[in-house]
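One structure follows; several queries about it will come next.
Only a single protein chain was left out; the remaining protein chains are all shown in position.
Showing subunit A:
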Amino acid sequence: MVQWTDFERATIKAIFAKIDSAVVGPAALSRCLVVYPWTQRYFGKFGNLFNADAIRSNPNVIAHGKVVLDGLARAVQNLDDIKATYAELSVLHSEKLQVDPDNFKLLADCVSIVVAAQLGKDFTPEVQAAFQKFLAVAVSALGKQYH
């Protein structure tokens, strides 16, 4: 089981209290689709993803971005059992969506960048380390049910 220090718990919860899923989610997802264009392969049904502006204003990207961040927020509510919390999601991503788990890390990196841009100086090296540890745990849990 993952061991969280008091600092890590407090930091992760504080970040999620500060950010708005409806803002960070779409920003992170659209950034991922721009920075790592091959991830667009999973969003064929989303419509116009032809350039950064189209991606940013695509209503499907915006809606889905929020879904993803809400999913991360659920993990924050269950820090001591993220694996169980994500079991169903992991099966969904593996069996139905068939997403290569390497992509989870790409999206996680984009979430880090978006949060960093928002928090600026407050996103200190220690805060970053705690946040990225959380993201790594979430990413790992999401890949657990693949076989």
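Note that contacts are C-beta pairs under 8 Å (C-beta built on N, C-alpha and C of every residue); 3 or more make two chains touch, one makes a residue touch a chain; residues count from 1.
Everything below uses one rule, namely that contacts and distances are computed from a predicted model.
Participant: Using the UniProt record as the reference, specify the protein name of the hidden chain from among "Pectinesterase inhibitor domain-containing protein", "Hemoglobin subunit alpha-D-like", "Vacuolar protein sorting-associated protein 33A" or "Putative peroxiredoxin".
Facilitator: Hidden chain identified via UniProt as "Hemoglobin subunit alpha-D-like".
Participant: Decide which residue listed in A:V35, A:V67 or A:L97 touches the omitted chain of the complex.
Facilitator: Answering carefully, the residue with contact to the hidden chain is A:V35.
Participant: Quick one: which of A:D20, A:E88 or A:E126 touches the chain that's been left out?
Facilitator: A:E126
Participant: For a quick check of understanding: of A:A10, A:A52 or A:L97, which residue touches the chain that isn't displayed?
Facilitator: Per the contact definition at the top, the residue touching the missing chain is A:A52.
Participant: Since one chain has been left out of the picture, which residues of subunit A touch it in the full complex?
Facilitator: Contact residues on subunit A toward the absent chain are 30-31, 34-35, 52, 55-56, 109, 112-114, 116-121, 123, 125-126, 128-129, 132-133.
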